[in-house]
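One structure, pasted below without further comment.
Of the protein chains in this complex, one is absent; all others appear in place.
Chain naming follows the written order as A and B, and within any one chain the residues start at number 1.
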Amino acid sequence: MAEVKLMKGNEVIAETAIRCGCDGYFGYPITPQSEVMETLMLRKPWEETGMVVVQAESEVAAINMVYGGASCGKKVMTSSSSPGISLKQEGITYLAGAELPCLVVDVMRGGPGLGTIQPSQSDYFQATKGGGHGDYHLIVLAPASVQEMSDFVALGFELAFKYRNPAMVLADGVIGQMMEKVVLPDYTPRWTEEEIEKISGSWALTGKKKNREHHVITSLELEAHRQEVFNEKLQRKYREIEANEVRYEAINCEDADYIFVAYGSCARICQKSIQLARQEGIKVGLLRPITLYPFPTQPISDLCSKVKGFMSVEMSAGQMVEDVRLAVNGRVKVDFYGRMGGVVPTPEEIVDALKNKFSI
Amino acid sequence: MSRMELTDIIKEENLVLKKSALLTDNVMHYCPGCTHGVVHKLIAEVIEELGIQEQTIGISPVGCSVFAYNYIDIDWAEAAHGRAPALATAIRRLHPEKYVFTYQGDGDLASIGCAEIMHACNRGENIVVIFINNAIYGMTGGQMAPTTLLGQVTATTPYGRDAKLNGFPMKITELLAQLDGTCYVTRQTADTPAAVRKTKNAIKKAFQNTRLDKGVSFVEVVGTCNSGWKMTPVDANKWMHEHMFEKYPLGDIKDI
Partner (left out) sequence: MAKFRGAIVVDTEHCKGCSLCVVACPTHVIELNPDVNGKGYHYAYMKNPEACIGCASCGLVCPDSVISVYKKAVE
(Lines give C-alpha, C1' and ligand atoms only; values in the text may rest on other atoms or scores of the structure.)
Protein backbone atom coordinates (compact mmCIF):
# COMPACT_ATOMS: atom_id res chain seq x y z
CA MET A 1 0.00 0.00 0.00
CA ALA A 2 1.22 3.46 -0.86
CA GLU A 3 1.83 5.44 2.27
CA VAL A 4 1.55 9.21 2.82
CA LYS A 5 4.09 10.71 5.17
CA LEU A 6 5.66 14.01 6.15
CA MET A 7 9.37 13.54 5.55
CA LYS A 8 12.66 15.25 4.80
CA GLY A 9 13.97 14.98 1.25
CA ASN A 10 17.08 13.12 2.37
CA GLU A 11 15.07 10.67 4.47
CA VAL A 12 12.86 9.97 1.49
CA ILE A 13 15.89 8.99 -0.60
CA ALA A 14 16.66 6.31 1.97
CA GLU A 15 13.07 5.16 2.44
CA THR A 16 12.38 4.86 -1.27
CA ALA A 17 15.68 3.05 -1.87
CA ILE A 18 14.54 0.35 0.54
CA ARG A 19 11.07 0.22 -0.99
CA CYS A 20 12.23 0.01 -4.59
CA GLY A 21 14.38 -3.06 -4.01
CA CYS A 22 17.79 -1.44 -3.78
CA ASP A 23 20.49 -4.04 -3.01
CA GLY A 24 23.13 -1.83 -1.54
CA TYR A 25 23.94 1.66 -0.31
CA PHE A 26 27.52 2.80 0.24
CA GLY A 27 28.15 6.26 1.64
CA TYR A 28 30.22 8.65 3.65
CA PRO A 29 28.78 11.41 5.83
CA ILE A 30 28.68 14.93 4.48
CA THR A 31 26.35 17.86 5.13
CA PRO A 32 23.66 18.49 3.89
CA GLN A 33 22.79 14.88 3.03
CA SER A 34 23.94 12.82 6.02
CA GLU A 35 20.34 11.92 6.85
CA VAL A 36 20.32 9.48 3.93
CA MET A 37 22.72 7.04 5.58
CA GLU A 38 21.46 7.86 9.08
CA THR A 39 17.93 6.93 8.03
CA LEU A 40 19.15 3.69 6.46
CA MET A 41 21.13 2.69 9.54
CA LEU A 42 18.10 3.39 11.71
CA ARG A 43 15.79 1.43 9.42
CA LYS A 44 18.11 -1.63 9.28
CA PRO A 45 16.94 -2.75 5.82
CA TRP A 46 19.29 -5.74 5.95
CA GLU A 47 16.83 -7.28 8.37
CA GLU A 48 13.85 -6.41 6.22
CA THR A 49 14.81 -6.72 2.55
CA GLY A 50 18.41 -7.88 2.76
CA MET A 51 19.70 -4.53 1.48
CA VAL A 52 23.35 -3.97 2.36
CA VAL A 53 24.36 -0.64 3.91
CA VAL A 54 28.03 0.23 4.42
CA GLN A 55 29.55 3.37 5.86
CA ALA A 56 32.73 3.56 3.82
CA GLU A 57 36.01 5.13 4.84
CA SER A 58 35.74 7.82 2.17
CA GLU A 59 33.67 8.94 -0.78
CA VAL A 60 36.30 7.35 -2.98
CA ALA A 61 35.80 3.99 -1.34
CA ALA A 62 32.01 4.39 -1.36
CA ILE A 63 31.77 4.95 -5.12
CA ASN A 64 34.13 2.05 -5.73
CA MET A 65 31.92 -0.16 -3.59
CA VAL A 66 29.12 0.96 -5.90
CA TYR A 67 31.34 -0.05 -8.83
CA GLY A 68 31.78 -3.49 -7.27
CA GLY A 69 28.09 -3.96 -6.56
CA ALA A 70 27.05 -2.66 -9.97
CA SER A 71 29.50 -5.10 -11.58
CA CYS A 72 27.33 -7.88 -10.19
CA GLY A 73 24.16 -6.47 -11.76
CA LYS A 74 22.88 -5.35 -8.37
CA LYS A 75 20.84 -2.20 -7.74
CA VAL A 76 23.35 -0.12 -5.83
CA MET A 77 23.66 3.54 -4.93
CA THR A 78 25.54 6.20 -3.07
CA SER A 79 24.78 9.74 -2.01
CA SER A 80 26.89 12.72 -1.18
CA SER A 81 27.18 16.47 -1.52
CA SER A 82 29.37 18.59 -3.76
CA PRO A 83 32.89 18.14 -2.27
CA GLY A 84 32.16 14.45 -1.84
CA ILE A 85 30.88 14.18 -5.40
CA SER A 86 34.18 15.65 -6.59
CA LEU A 87 35.94 12.79 -4.81
CA LYS A 88 33.60 10.29 -6.41
CA GLN A 89 34.37 11.43 -9.94
CA GLU A 90 37.07 8.82 -10.41
CA GLY A 91 34.63 6.03 -9.67
CA ILE A 92 31.84 7.66 -11.68
CA THR A 93 33.92 7.81 -14.85
CA TYR A 94 34.93 4.16 -14.34
CA LEU A 95 31.26 3.25 -13.95
CA ALA A 96 30.43 5.13 -17.14
CA GLY A 97 33.39 3.56 -18.92
CA ALA A 98 32.43 0.07 -17.83
CA GLU A 99 28.77 0.81 -18.68
CA LEU A 100 27.47 0.00 -15.24
CA PRO A 101 24.06 1.01 -13.92
CA CYS A 102 23.94 2.73 -10.55
CA LEU A 103 22.39 5.69 -8.78
CA VAL A 104 24.35 8.64 -7.39
CA VAL A 105 22.50 11.26 -5.35
CA ASP A 106 24.10 14.70 -5.12
CA VAL A 107 22.57 17.14 -2.65
CA MET A 108 24.45 20.23 -3.78
CA ARG A 109 26.05 22.78 -1.47
CA GLY A 110 28.02 25.88 -2.36
CA GLY A 111 31.63 25.81 -3.53
CA PRO A 112 34.33 25.95 -4.70
CA GLY A 113 36.52 24.10 -2.23
CA LEU A 114 34.98 23.39 1.13
CA GLY A 115 32.66 26.31 0.37
CA THR A 116 29.53 26.31 2.43
CA ILE A 117 26.98 23.84 3.69
CA GLN A 118 24.18 26.05 2.39
CA PRO A 119 22.21 25.01 -0.72
CA SER A 120 23.54 25.67 -4.19
CA GLN A 121 23.23 24.64 -7.81
CA SER A 122 26.81 25.29 -8.77
CA ASP A 123 27.59 21.70 -9.79
CA TYR A 124 25.43 21.68 -12.91
CA PHE A 125 28.50 21.57 -15.16
CA GLN A 126 30.02 18.76 -13.12
CA ALA A 127 26.83 16.72 -13.23
CA THR A 128 25.75 17.24 -16.82
CA LYS A 129 28.97 17.61 -18.78
CA GLY A 130 30.76 14.56 -17.43
CA GLY A 131 32.50 15.54 -14.24
CA GLY A 132 35.32 13.06 -14.49
CA HIS A 133 37.67 12.44 -17.39
CA GLY A 134 36.65 11.10 -20.77
CA ASP A 135 33.66 11.53 -23.09
CA TYR A 136 30.69 10.39 -21.06
CA HIS A 137 27.38 11.53 -19.61
CA LEU A 138 25.31 10.66 -16.61
CA ILE A 139 21.54 10.64 -16.82
CA VAL A 140 20.75 13.58 -14.51
CA LEU A 141 17.37 14.00 -12.80
CA ALA A 142 16.59 17.22 -10.93
CA PRO A 143 13.92 16.90 -8.23
CA ALA A 144 11.98 20.01 -7.21
CA SER A 145 10.02 18.45 -4.38
CA VAL A 146 10.30 15.81 -1.71
CA GLN A 147 7.88 13.73 -3.79
CA GLU A 148 10.32 13.83 -6.68
CA MET A 149 13.15 12.82 -4.35
CA SER A 150 11.16 9.64 -3.95
CA ASP A 151 10.02 9.26 -7.55
CA PHE A 152 13.49 9.84 -9.02
CA VAL A 153 15.17 7.14 -6.95
CA ALA A 154 13.01 4.57 -8.69
CA LEU A 155 13.20 6.36 -12.05
CA GLY A 156 16.96 6.74 -11.73
CA PHE A 157 17.42 3.01 -11.25
CA GLU A 158 15.03 2.27 -14.09
CA LEU A 159 16.93 4.47 -16.54
CA ALA A 160 20.32 3.33 -15.27
CA PHE A 161 19.47 -0.29 -16.05
CA LYS A 162 17.67 0.56 -19.29
CA TYR A 163 20.83 2.16 -20.66
CA ARG A 164 23.55 0.49 -18.54
CA ASN A 165 24.63 3.94 -17.47
CA PRO A 166 25.07 5.70 -14.13
CA ALA A 167 22.17 7.97 -13.21
CA MET A 168 22.31 10.94 -10.88
CA VAL A 169 19.66 12.62 -8.80
CA LEU A 170 20.89 16.22 -8.64
CA ALA A 171 19.15 17.89 -5.75
CA ASP A 172 20.13 20.98 -3.84
CA GLY A 173 20.39 21.45 -0.11
CA VAL A 174 16.90 22.97 0.04
CA ILE A 175 15.23 19.89 -1.43
CA GLY A 176 17.37 17.60 0.74
CA GLN A 177 16.56 19.37 3.98
CA MET A 178 12.93 20.46 3.46
CA MET A 179 9.98 18.50 4.86
CA GLU A 180 6.97 17.89 2.71
CA LYS A 181 4.17 15.48 2.20
CA VAL A 182 5.25 12.48 0.20
CA VAL A 183 3.45 9.45 -1.16
CA LEU A 184 5.87 6.59 -0.68
CA PRO A 185 5.79 3.78 -3.22
CA ASP A 186 4.78 0.22 -2.53
CA TYR A 187 7.50 -2.27 -1.78
CA THR A 188 9.14 -3.88 -4.79
CA PRO A 189 11.13 -6.97 -3.83
CA ARG A 190 14.85 -7.01 -4.51
CA TRP A 191 15.75 -8.90 -7.66
CA THR A 192 16.41 -12.58 -7.20
CA GLU A 193 19.54 -14.14 -8.67
CA GLU A 194 17.34 -15.54 -11.45
CA GLU A 195 15.97 -12.09 -12.24
CA ILE A 196 19.49 -10.62 -12.30
CA GLU A 197 20.50 -13.41 -14.66
CA LYS A 198 17.59 -12.44 -16.91
CA ILE A 199 18.16 -8.67 -16.74
CA SER A 200 21.96 -8.45 -16.70
CA GLY A 201 23.07 -12.01 -17.29
CA SER A 202 24.93 -11.14 -20.48
CA TRP A 203 27.50 -9.03 -18.67
CA ALA A 204 27.19 -9.14 -14.87
CA LEU A 205 29.62 -10.94 -12.58
CA THR A 206 27.51 -13.81 -11.37
CA GLY A 207 30.26 -16.42 -11.29
CA LYS A 208 31.63 -18.04 -14.45
CA LYS A 209 29.29 -20.79 -15.58
CA LYS A 210 30.39 -23.71 -17.73
CA ASN A 211 28.06 -22.66 -20.51
CA ARG A 212 29.36 -19.14 -20.99
CA GLU A 213 32.57 -17.16 -21.43
CA HIS A 214 33.91 -15.43 -18.35
CA HIS A 215 32.65 -11.91 -17.75
CA VAL A 216 35.07 -9.05 -17.26
CA ILE A 217 34.01 -5.62 -16.07
CA THR A 218 36.63 -3.13 -17.19
CA SER A 219 36.99 0.27 -18.79
CA LEU A 220 40.44 -0.53 -20.16
CA GLU A 221 41.20 -0.87 -23.86
CA LEU A 222 44.75 -0.20 -24.98
CA GLU A 223 44.16 -0.59 -28.71
CA ALA A 224 43.26 2.85 -30.08
CA HIS A 225 40.85 1.73 -32.78
CA ARG A 226 38.96 -0.58 -30.48
CA GLN A 227 38.70 2.20 -27.90
CA GLU A 228 37.34 4.50 -30.59
CA VAL A 229 34.74 1.91 -31.55
CA PHE A 230 33.74 1.74 -27.89
CA ASN A 231 33.58 5.55 -27.64
CA GLU A 232 31.32 5.61 -30.69
CA LYS A 233 29.08 3.03 -29.07
CA LEU A 234 28.81 5.21 -25.96
CA GLN A 235 27.98 8.23 -28.09
CA ARG A 236 25.22 6.31 -29.89
CA LYS A 237 23.80 5.46 -26.47
CA TYR A 238 23.82 9.13 -25.44
CA ARG A 239 22.04 10.10 -28.67
CA GLU A 240 19.42 7.47 -27.89
CA ILE A 241 19.02 8.84 -24.36
CA GLU A 242 18.71 12.38 -25.78
CA ALA A 243 16.02 11.19 -28.20
CA ASN A 244 13.97 9.22 -25.68
CA GLU A 245 14.39 10.47 -22.16
CA VAL A 246 13.95 14.24 -22.11
CA ARG A 247 11.62 15.19 -19.28
CA TYR A 248 10.45 18.68 -18.37
CA GLU A 249 7.51 20.59 -17.00
CA ALA A 250 6.04 23.65 -18.73
CA ILE A 251 4.03 25.98 -16.52
CA ASN A 252 2.10 28.97 -17.89
CA CYS A 253 4.09 28.85 -21.13
CA GLU A 254 1.10 28.97 -23.52
CA ASP A 255 0.61 32.74 -23.45
CA ALA A 256 4.00 33.73 -22.05
CA ASP A 257 6.20 36.50 -23.42
CA TYR A 258 9.07 35.53 -21.18
CA ILE A 259 10.18 32.15 -19.91
CA PHE A 260 12.04 31.35 -16.74
CA VAL A 261 14.20 28.28 -17.09
CA ALA A 262 14.89 26.86 -13.64
CA TYR A 263 15.25 23.50 -11.93
CA GLY A 264 15.13 22.21 -8.36
CA SER A 265 14.33 24.70 -5.63
CA CYS A 266 14.76 27.66 -8.02
CA ALA A 267 11.88 26.28 -10.07
CA ARG A 268 9.66 26.40 -6.99
CA ILE A 269 10.62 29.98 -6.30
CA CYS A 270 10.05 30.94 -9.94
CA GLN A 271 6.45 29.76 -9.71
CA LYS A 272 5.81 32.45 -7.13
CA SER A 273 7.70 34.95 -9.31
CA ILE A 274 5.34 34.10 -12.19
CA GLN A 275 2.34 34.97 -10.01
CA LEU A 276 3.91 38.24 -8.95
CA ALA A 277 4.86 39.16 -12.51
CA ARG A 278 1.43 38.32 -13.88
CA GLN A 279 -0.16 40.53 -11.22
CA GLU A 280 1.84 43.31 -12.85
CA GLY A 281 0.68 42.21 -16.31
CA ILE A 282 3.95 40.59 -17.33
CA LYS A 283 3.22 37.23 -18.92
CA VAL A 284 5.87 34.86 -17.71
CA GLY A 285 6.05 31.07 -17.88
CA LEU A 286 8.38 28.46 -16.47
CA LEU A 287 10.16 25.70 -18.25
CA ARG A 288 11.48 23.34 -15.62
CA PRO A 289 13.97 20.76 -16.89
CA ILE A 290 13.42 17.51 -15.03
CA THR A 291 16.24 15.81 -16.88
CA LEU A 292 19.27 18.09 -16.93
CA TYR A 293 20.95 15.52 -19.11
CA PRO A 294 19.38 14.95 -21.55
CA PHE A 295 18.56 18.67 -21.59
CA PRO A 296 15.16 19.78 -22.97
CA THR A 297 16.74 21.53 -25.92
CA GLN A 298 13.84 21.03 -28.35
CA PRO A 299 11.05 22.32 -26.06
CA ILE A 300 13.08 25.49 -25.48
CA SER A 301 13.81 25.80 -29.17
CA ASP A 302 10.11 25.40 -29.96
CA LEU A 303 9.23 28.30 -27.66
CA CYS A 304 11.57 30.69 -29.47
CA SER A 305 8.99 31.62 -32.11
CA LYS A 306 6.45 32.59 -29.41
CA VAL A 307 8.42 34.44 -26.75
CA LYS A 308 10.56 37.52 -26.37
CA GLY A 309 13.20 36.02 -24.15
CA PHE A 310 14.39 33.46 -21.63
CA MET A 311 15.89 33.99 -18.21
CA SER A 312 17.73 31.16 -16.55
CA VAL A 313 17.42 31.35 -12.78
CA GLU A 314 19.98 29.38 -10.84
CA MET A 315 21.80 29.27 -7.54
CA SER A 316 25.07 29.52 -9.40
CA ALA A 317 27.13 32.00 -11.41
CA GLY A 318 25.32 30.87 -14.56
CA GLN A 319 25.79 27.32 -15.68
CA MET A 320 22.55 25.93 -17.12
CA VAL A 321 22.12 29.24 -18.97
CA GLU A 322 24.78 28.01 -21.41
CA ASP A 323 22.54 25.11 -22.44
CA VAL A 324 19.60 27.50 -22.76
CA ARG A 325 21.69 29.70 -25.07
CA LEU A 326 22.64 26.68 -27.17
CA ALA A 327 18.98 25.72 -27.46
CA VAL A 328 17.89 29.26 -28.35
CA ASN A 329 20.85 29.74 -30.67
CA GLY A 330 20.55 33.52 -30.87
CA ARG A 331 16.92 33.67 -31.96
CA VAL A 332 15.71 35.61 -28.90
CA LYS A 333 17.42 37.16 -25.92
CA VAL A 334 18.71 34.86 -23.20
CA ASP A 335 19.73 36.24 -19.83
CA PHE A 336 20.55 34.96 -16.42
CA TYR A 337 19.85 35.69 -12.79
CA GLY A 338 21.54 33.84 -9.98
CA ARG A 339 22.66 33.94 -6.39
CA MET A 340 25.72 32.18 -5.07
CA GLY A 341 27.38 31.06 -1.89
CA GLY A 342 24.30 29.40 -0.45
CA VAL A 343 22.01 32.43 -0.85
CA VAL A 344 18.52 31.47 -2.02
CA PRO A 345 16.89 34.09 -4.29
CA THR A 346 13.51 35.56 -3.38
CA PRO A 347 10.57 35.62 -5.81
CA GLU A 348 10.62 39.43 -5.77
CA GLU A 349 14.24 39.82 -6.75
CA ILE A 350 13.73 37.40 -9.63
CA VAL A 351 10.87 39.54 -10.98
CA ASP A 352 12.98 42.67 -10.53
CA ALA A 353 15.82 41.01 -12.41
CA LEU A 354 13.49 40.08 -15.27
CA LYS A 355 12.17 43.63 -15.57
CA ASN A 356 15.67 45.04 -15.37
CA LYS A 357 17.35 42.71 -17.84
CA PHE A 358 14.55 42.80 -20.40
CA SER A 359 13.74 46.52 -19.91
CA ILE A 360 10.10 45.77 -19.12
CA MET B 1 68.13 -49.00 -14.43
CA SER B 2 66.28 -50.49 -17.32
CA ARG B 3 66.30 -48.57 -20.50
CA MET B 4 63.26 -46.44 -21.00
CA GLU B 5 62.42 -44.37 -24.01
CA LEU B 6 61.00 -40.86 -23.63
CA THR B 7 57.92 -42.02 -25.44
CA ASP B 8 57.33 -44.51 -22.62
CA ILE B 9 57.43 -41.73 -20.07
CA ILE B 10 55.49 -39.03 -21.90
CA LYS B 11 52.09 -40.66 -21.59
CA GLU B 12 48.86 -39.31 -20.14
CA GLU B 13 48.99 -41.71 -17.18
CA ASN B 14 52.43 -40.43 -16.18
CA LEU B 15 51.48 -36.75 -16.22
CA VAL B 16 52.26 -35.17 -12.85
CA LEU B 17 52.17 -31.47 -13.64
CA LYS B 18 50.40 -29.50 -16.35
CA LYS B 19 48.95 -26.09 -16.94
CA SER B 20 45.81 -25.50 -14.90
CA ALA B 21 42.60 -25.80 -16.88
CA LEU B 22 41.59 -22.44 -15.41
CA LEU B 23 44.46 -20.64 -17.09
CA THR B 24 43.33 -19.32 -20.45
CA ASP B 25 45.26 -19.74 -23.69
CA ASN B 26 46.21 -16.07 -23.69
CA VAL B 27 49.97 -15.57 -23.54
CA MET B 28 50.75 -13.58 -20.43
CA HIS B 29 52.06 -10.11 -21.23
CA TYR B 30 54.49 -10.25 -18.33
CA CYS B 31 58.25 -10.03 -18.87
CA PRO B 32 60.16 -13.32 -18.88
CA GLY B 33 60.62 -14.60 -15.32
CA CYS B 34 57.99 -12.35 -13.75
CA THR B 35 56.59 -13.50 -10.40
CA HIS B 36 53.07 -12.52 -11.44
CA GLY B 37 52.93 -15.52 -13.76
CA VAL B 38 53.74 -17.94 -10.95
CA VAL B 39 51.16 -16.45 -8.59
CA HIS B 40 48.47 -16.37 -11.31
CA LYS B 41 49.13 -20.05 -11.86
CA LEU B 42 48.81 -20.82 -8.16
CA ILE B 43 45.52 -18.95 -7.86
CA ALA B 44 44.15 -20.81 -10.88
CA GLU B 45 45.27 -24.14 -9.41
CA VAL B 46 43.71 -23.37 -6.02
CA ILE B 47 40.38 -22.36 -7.57
CA GLU B 48 40.45 -25.47 -9.74
CA GLU B 49 41.33 -27.79 -6.86
CA LEU B 50 38.66 -26.28 -4.60
CA GLY B 51 36.14 -26.55 -7.46
CA ILE B 52 34.96 -22.98 -7.00
CA GLN B 53 35.25 -21.52 -10.49
CA GLU B 54 31.55 -20.64 -10.55
CA GLN B 55 31.68 -19.07 -7.10
CA THR B 56 34.82 -16.99 -7.47
CA ILE B 57 35.07 -13.33 -8.44
CA GLY B 58 38.46 -11.68 -8.81
CA ILE B 59 39.32 -8.00 -8.71
CA SER B 60 42.35 -6.96 -10.72
CA PRO B 61 44.28 -3.78 -9.93
CA VAL B 62 45.99 -1.07 -11.88
CA GLY B 63 49.61 -1.94 -12.47
CA CYS B 64 51.30 -4.74 -14.36
CA SER B 65 48.64 -7.20 -13.25
CA VAL B 66 45.77 -5.06 -14.58
CA PHE B 67 45.22 -7.75 -17.20
CA ALA B 68 45.03 -10.61 -14.70
CA TYR B 69 41.49 -11.05 -16.01
CA ASN B 70 42.85 -12.21 -19.33
CA TYR B 71 44.55 -15.21 -17.78
CA ILE B 72 42.31 -16.85 -15.19
CA ASP B 73 38.98 -18.11 -16.47
CA ILE B 74 36.67 -16.68 -13.84
CA ASP B 75 34.48 -13.57 -13.63
CA TRP B 76 36.53 -10.45 -12.96
CA ALA B 77 36.16 -6.76 -12.28
CA GLU B 78 39.04 -4.44 -13.03
CA ALA B 79 39.25 -1.75 -10.37
CA ALA B 80 40.53 1.81 -10.39
CA HIS B 81 44.04 2.18 -8.98
CA GLY B 82 44.06 1.04 -5.36
CA ARG B 83 40.31 0.57 -5.03
CA ALA B 84 40.08 -3.20 -5.39
CA PRO B 85 39.30 -3.78 -1.69
CA ALA B 86 36.31 -1.41 -1.95
CA LEU B 87 34.92 -3.40 -4.90
CA ALA B 88 35.60 -6.64 -3.07
CA THR B 89 33.79 -5.35 0.01
CA ALA B 90 30.61 -4.69 -1.93
CA ILE B 91 30.77 -7.85 -4.02
CA ARG B 92 31.32 -10.11 -1.02
CA ARG B 93 28.60 -8.39 1.04
CA LEU B 94 26.13 -8.65 -1.82
CA HIS B 95 27.24 -12.22 -2.56
CA PRO B 96 28.08 -13.86 0.78
CA GLU B 97 28.16 -17.24 -0.96
CA LYS B 98 30.98 -16.23 -3.28
CA TYR B 99 34.75 -16.37 -2.95
CA VAL B 100 36.06 -12.88 -3.59
CA PHE B 101 39.70 -11.94 -3.91
CA THR B 102 41.74 -8.92 -4.87
CA TYR B 103 45.07 -9.15 -6.62
CA GLN B 104 47.19 -6.07 -6.01
CA GLY B 105 50.74 -4.85 -6.40
CA ASP B 106 52.69 -2.75 -3.93
CA GLY B 107 51.95 0.59 -5.58
CA ASP B 108 48.26 -0.23 -5.86
CA LEU B 109 47.85 -1.61 -2.35
CA ALA B 110 50.42 0.16 -0.19
CA SER B 111 50.45 3.60 -1.83
CA ILE B 112 47.36 4.85 -3.64
CA GLY B 113 45.11 2.19 -2.14
CA CYS B 114 46.37 2.43 1.42
CA ALA B 115 43.06 3.68 2.80
CA GLU B 116 40.98 1.07 0.98
CA ILE B 117 43.07 -1.90 2.12
CA MET B 118 43.34 -0.61 5.70
CA HIS B 119 39.62 -0.21 6.05
CA ALA B 120 38.61 -3.38 4.25
CA CYS B 121 40.95 -5.19 6.66
CA ASN B 122 39.63 -3.22 9.60
CA ARG B 123 36.03 -4.04 8.73
CA GLY B 124 36.97 -7.68 8.60
CA GLU B 125 35.58 -8.34 5.14
CA ASN B 126 35.57 -12.03 4.30
CA ILE B 127 37.84 -11.67 1.31
CA VAL B 128 41.24 -12.83 0.15
CA VAL B 129 43.93 -10.30 -0.68
CA ILE B 130 46.89 -11.39 -2.77
CA PHE B 131 49.59 -8.75 -2.47
CA ILE B 132 52.60 -8.83 -4.79
CA ASN B 133 55.55 -6.94 -3.34
CA ASN B 134 58.37 -6.43 -5.80
CA ALA B 135 59.49 -3.12 -4.33
CA ILE B 136 58.88 -1.15 -7.52
CA TYR B 137 56.27 0.21 -9.92
CA GLY B 138 56.55 -2.15 -12.84
CA MET B 139 54.02 -0.98 -15.41
CA THR B 140 54.93 2.69 -15.42
CA GLY B 141 58.60 1.91 -15.88
CA GLY B 142 60.29 1.11 -12.60
CA GLN B 143 59.59 4.02 -10.25
CA MET B 144 59.88 3.95 -6.46
CA ALA B 145 57.15 2.12 -4.58
CA PRO B 146 56.36 2.46 -0.87
CA THR B 147 58.13 -0.87 -0.44
CA THR B 148 61.32 0.12 -2.30
CA LEU B 149 64.34 -0.62 -0.10
CA LEU B 150 66.64 2.10 1.20
CA GLY B 151 69.40 2.63 -1.30
CA GLN B 152 67.49 0.84 -4.05
CA VAL B 153 67.84 2.52 -7.42
CA THR B 154 64.61 3.15 -9.33
CA ALA B 155 63.58 5.58 -12.05
CA THR B 156 62.48 8.12 -9.43
CA THR B 157 65.27 7.32 -6.95
CA PRO B 158 68.15 7.35 -9.45
CA TYR B 159 70.67 7.82 -6.63
CA GLY B 160 69.03 5.20 -4.43
CA ARG B 161 66.12 5.61 -2.02
CA ASP B 162 67.07 8.11 0.63
CA ALA B 163 64.98 8.05 3.81
CA LYS B 164 65.31 11.81 4.24
CA LEU B 165 64.01 12.44 0.75
CA ASN B 166 61.67 9.48 0.20
CA GLY B 167 60.75 8.04 3.57
CA PHE B 168 61.16 4.42 4.58
CA PRO B 169 60.22 1.06 3.06
CA MET B 170 56.68 0.36 4.19
CA LYS B 171 55.88 -2.88 5.94
CA ILE B 172 52.19 -2.69 5.15
CA THR B 173 51.64 -6.36 5.87
CA GLU B 174 52.79 -5.98 9.47
CA LEU B 175 50.52 -2.95 9.80
CA LEU B 176 47.52 -4.89 8.52
CA ALA B 177 48.26 -7.76 10.88
CA GLN B 178 47.67 -5.30 13.74
CA LEU B 179 44.06 -4.84 12.71
CA ASP B 180 41.39 -6.94 14.40
CA GLY B 181 39.67 -7.55 11.07
CA THR B 182 42.45 -9.72 9.64
CA CYS B 183 42.59 -13.41 10.52
CA TYR B 184 45.46 -14.71 8.44
CA VAL B 185 48.41 -12.60 7.38
CA THR B 186 51.39 -14.26 5.82
CA ARG B 187 54.42 -13.36 3.73
CA GLN B 188 55.64 -15.86 1.18
CA THR B 189 57.76 -15.89 -1.94
CA ALA B 190 57.78 -17.90 -5.16
CA ASP B 191 61.33 -18.37 -6.35
CA THR B 192 62.04 -22.02 -5.47
CA PRO B 193 59.85 -25.11 -5.85
CA ALA B 194 59.51 -25.31 -2.05
CA ALA B 195 58.52 -21.64 -1.81
CA VAL B 196 55.98 -22.07 -4.61
CA ARG B 197 54.39 -25.01 -2.77
CA LYS B 198 54.20 -23.00 0.46
CA THR B 199 52.66 -20.03 -1.30
CA LYS B 200 50.06 -22.25 -2.91
CA ASN B 201 49.15 -23.69 0.48
CA ALA B 202 48.84 -20.18 1.88
CA ILE B 203 46.55 -19.09 -0.96
CA LYS B 204 44.42 -22.19 -0.54
CA LYS B 205 44.10 -21.59 3.17
CA ALA B 206 43.17 -17.97 2.51
CA PHE B 207 40.35 -18.99 0.16
CA GLN B 208 39.07 -21.57 2.64
CA ASN B 209 39.17 -19.00 5.44
CA THR B 210 36.58 -16.86 3.67
CA ARG B 211 33.97 -19.52 4.53
CA LEU B 212 34.66 -19.13 8.25
CA ASP B 213 33.58 -15.51 8.73
CA LYS B 214 36.88 -14.61 10.36
CA GLY B 215 37.87 -11.59 8.31
CA VAL B 216 40.50 -10.80 5.73
CA SER B 217 43.09 -13.39 4.71
CA PHE B 218 46.11 -11.58 3.39
CA VAL B 219 48.88 -13.29 1.43
CA GLU B 220 51.89 -11.18 0.54
CA VAL B 221 54.18 -12.68 -2.06
CA VAL B 222 57.61 -11.09 -2.19
CA GLY B 223 58.54 -11.25 -5.83
CA THR B 224 60.91 -9.93 -8.40
CA CYS B 225 60.58 -7.33 -11.11
CA ASN B 226 63.65 -8.23 -13.07
CA SER B 227 62.96 -5.65 -15.79
CA GLY B 228 62.44 -2.88 -13.25
CA TRP B 229 65.42 -4.02 -11.24
CA LYS B 230 67.39 -4.25 -14.49
CA MET B 231 68.64 -7.80 -13.92
CA THR B 232 68.16 -11.22 -15.43
CA PRO B 233 65.38 -13.27 -13.81
CA VAL B 234 67.94 -15.53 -12.17
CA ASP B 235 69.96 -12.61 -10.81
CA ALA B 236 66.76 -10.97 -9.61
CA ASN B 237 65.97 -14.00 -7.49
CA LYS B 238 69.47 -13.82 -5.99
CA TRP B 239 69.06 -10.11 -5.30
CA MET B 240 65.71 -10.77 -3.65
CA HIS B 241 67.32 -13.34 -1.35
CA GLU B 242 70.19 -11.07 -0.48
CA HIS B 243 68.19 -7.88 0.10
CA MET B 244 64.42 -8.26 0.32
CA PHE B 245 63.96 -10.90 2.99
CA GLU B 246 65.91 -8.98 5.58
CA LYS B 247 63.35 -6.18 5.42
CA TYR B 248 60.43 -8.44 4.52
CA PRO B 249 60.97 -11.68 6.47
CA LEU B 250 59.00 -14.69 5.26
CA GLY B 251 56.45 -16.62 7.27
CA ASP B 252 53.08 -16.29 8.97
CA ILE B 253 52.60 -13.01 10.81
CA LYS B 254 49.13 -13.81 12.08
CA ASP B 255 46.97 -16.91 11.99
CA ILE B 256 43.89 -17.06 14.16
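We adopt the following convention: contacts are C-beta pairs under 8 Å (C-beta built on N, C-alpha and C of every residue); 3 or more make two chains touch, one makes a residue touch a chain.
Remember, it's a predicted structure, so these values are computed and weren't measured experimentally.
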Chains in view touching the one left out: B
Hidden partner chain, touching residue among B:Asp8, B:Glu97 or B:Glu242: B:Asp8
Residues in subunit B touching the chain absent from view: 1-2, 4, 6, 8-11, 14-20, 23, 27-28, 30-38, 41, 190-193, 196-197, 232-234, 237
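Note that only the chains that are shown with their structure count from here on.
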Chain centre separation in whole Å, for subunit B relative to subunit A (CA means): 40
For the subunit A and subunit B complex, residues of the former touching the latter: 23-24, 26, 52, 54, 56-58, 60-62, 64-69, 71-72, 74, 76, 90-91, 94, 98, 205-210, 214-220
Residues of subunit B that touch subunit A when the two form their complex: 53-57, 59, 66, 69, 73-80, 83, 86-91, 93-95, 98, 115-116, 118-119, 123
